[in-house]
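Note that one protein chain of the assembly has been removed; the remaining protein chains are unaltered in position.
Labels for the chains are A and B, by order of writing; each one numbers its residues from 1.
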Amino acid sequence: MSTEYDAVIGLEIHVQLSTKTKMFCGCELSFGDEPNVHTCPICLAHPGVLPVPNQTAFEYALKIGAALDCELSPVSTFDRKNYFYPDNPKAYQITQAATPFAIDGRLGQVRIHHAHLEEDAAKTIHTGGAGRIKGSDASLVDFNRGGTPLVEIVTEPDLRSGSEVREWGQLLRATIKQLGVSDVNMEEGSLRCDANISIRPVGSETLGTKTELKNMNSFRFIERGIEAEIARQKEVIASGGAVEQETLHFDPSTGELHSLRSKEEAHDYRYLPEPDLVPVVPTQAMLEEALKLPELPAARAARYEGIGVGEQAALLLSFEVDWAEYFEGVLAADDSIEPRVAANWVTGEFAAELRKQDDQPLAESKVDPASLAKLIGLVASKKISHGAGKTVLEAIVADGSDPEAVVAEQGLEQISDSGELEQIVIQAIEDNPKPAEQVRSGNEKAIGALVGAVMKATQGRADGGEVNRLLRQHLGL
Amino acid sequence: MAGELSSILDHVDKLAEVDIEGVEPTSHVVPLENVLRPDEPRPSLDREVALSQAPDPHDGAFRVPSPQAES
Partner (left out) sequence: MADLMAATGAQTAALISSGEASADEVLDFWLERASGDGLNGYLWTADRESARAGVDGSGPLAGVPVAIKDIFCTEGVPTTAASRILEGYLPPYTATAVARLNAGGMPMLGKTNMDEFAMGSSNENSAYGASLNPWDRGRVPGGSSGGSAAVVAGGLAPWALGTDTGGSIRQPAGFCGIVGLKPTYGAISRFGMIAFASSLDQCGPLTRDVTDAALLLATLQGRDQMDSTSVGIEGGISAPGAERLDGLTFGVPRGLIGQGIEAGVLARFEETLIKIAELGGTIVDIELPHAGHAISAYYVLAPAEASTNLSRYDGVRYGVRASDEDLLSMYEVTREEGFGPEVKRRIMLGTYALSSGYYDAYYGRAQRVRTRIVEDFRNAFGQVDFVVTPTSPTVAFELGEKTADPWTMYQSDLFTVPMSLAGVPAISIPAGLAQPDGGGPDLPVGFQIAAPAFAEQKLLEASFALESAIGFDGSAGLEGGLR
């Protein structure tokens, strides 16, 4: 009998804060500038320099803690984490080990162990040996990024699959994005995610040996990487082996996992309280400011579902504030429109049309929410057919014209006179005796050809349901 | 040097005589908290100055030998 395994996954997420300056010095944050143009004696760790923490970074951190429903620590201190590497100029990173600013939180189904504030490392670019005396390989260190404020969020091992990680990661990203405290851009590294993965027999409570999957730059890759690693661990165990603790890198282009280092060379970081910094005791004002949260994606999605919006559309809208605001603008413009219908138009036809027409960003769309509401209203009240609605949408996305004017210009108004439509139906049956006969003899599918003929004759202005009803009536069904 | 270190540690071990039951550790003697800096940029060093003290500046960066394992 083969054993079934569950995966157990915990995440460590690094979020670069979008402050103006670094965590402990006044150098500006930047991305993509020439190397080493944003450095000073402090972030280059010259002898004698001292850190002074960035107040805004601390406030941003508290906001993240509040959004993750964490307990915000009444006293928060900094520690030195010691290790030698060229990207770590002091040879210690200032972080929070003993008393992080936030503990015991939750986002969705995932518990947050804690969140702490620290400084980012510099960037090291490995180069060839060109130009060096001994000809061996070298690295170039760029300290622009060194000292960027980072919040590290550590989850409990509450995730079970790659797709859960992707979905939860997207929720986390949307949540932090909405706080306005980070760009959360994975490609630029302002959001980085490491996953700790282990497997255990179904029903077991004991955690297996975990491996760490490092630093992937999209949640899609993380999902694939995790699935690959779970499969690998299952294989190792199935073939009688044991999972070894190690750090892995997933190559999305090949789908392969590479070992970066084994934990045998595990560091003793020799943490000690940072003597150059004094405790941060968040004031009432700081806490109140942190707790002034906007409606966050999870809550917004729940609210949308509560007014009848489908789950998918509710999530899509909630993850992007500008889309949610657009959707709410549509509802505000015409309160007779059903939220479900409006959400489907916004996330469905409208979003697709923007993509089709030069990938227009929503912010630059010529169609305001009131205009889209008018179009949805025309369809909902059967003034135009759904098909005609799409024609109108194409036109208004292209030039921002008024939906009613497009309907009038193109004569798209639905034929509301039953007498007129009935004549067209009778004519269609006469003109198409073959399908008519097939329908009469029991092949109901053949009715499609007759509907098509009516639609062609009315240029799509007829209501499909009414056409069907009239056809069936005249065919004696 | 190992002998000297171990002799120093012998002296230091006398700290075990002190009753520290229930005593909080002291990392600081300054009566301060919440010393924070406004998020305002200060001028950075010119890159030439930043690199002027480096043993091996190269292409606007600080060059270091690679770890052996990756060469």
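By definition in this document, a residue touches a chain if its C-beta (ideal position, glycine included) is under 8 Å from a C-beta of that chain, and two chains touch if they have at least 3 such contacts.
Bear in mind the structure is a predicted one, so any value in this text is a computation, not a measurement.
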**Report entry** Given A:63, A:80, A:300 or A:461, the one touching the chain that is not displayed
**Finding:** A:80
Report summary line: Absent-chain interface residues of subunit A come out as 41, 44-53, 80, 82, 84, 86, 89-92, 132-134, 136, 141, 268, 270-272, 275-278
Report summary line: Omitted-chain footprint on subunit B covers residues 1, 4-5, 7-9, 11-12, 14-18, 20, 23-32, 35, 37, 45, 49-50, 52-56, 62, 64-68, 71
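The criterion applied here is as follows: only the chains that are shown with their structure count from here on.
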Report task. Flag every residue of subunit A that touches subunit B in the complex, lowest number first. Result -> 19-21, 25-28, 34-41, 44, 52-58, 75, 86, 125-126, 131-132, 136-143, 273, 275, 277-281, 283
**Report entry** subunit B residues touching subunit A - in the complex, by the definition given at the top
**Finding:** 25, 27-28, 30, 32-45, 47, 50-51, 58-66, 70-71
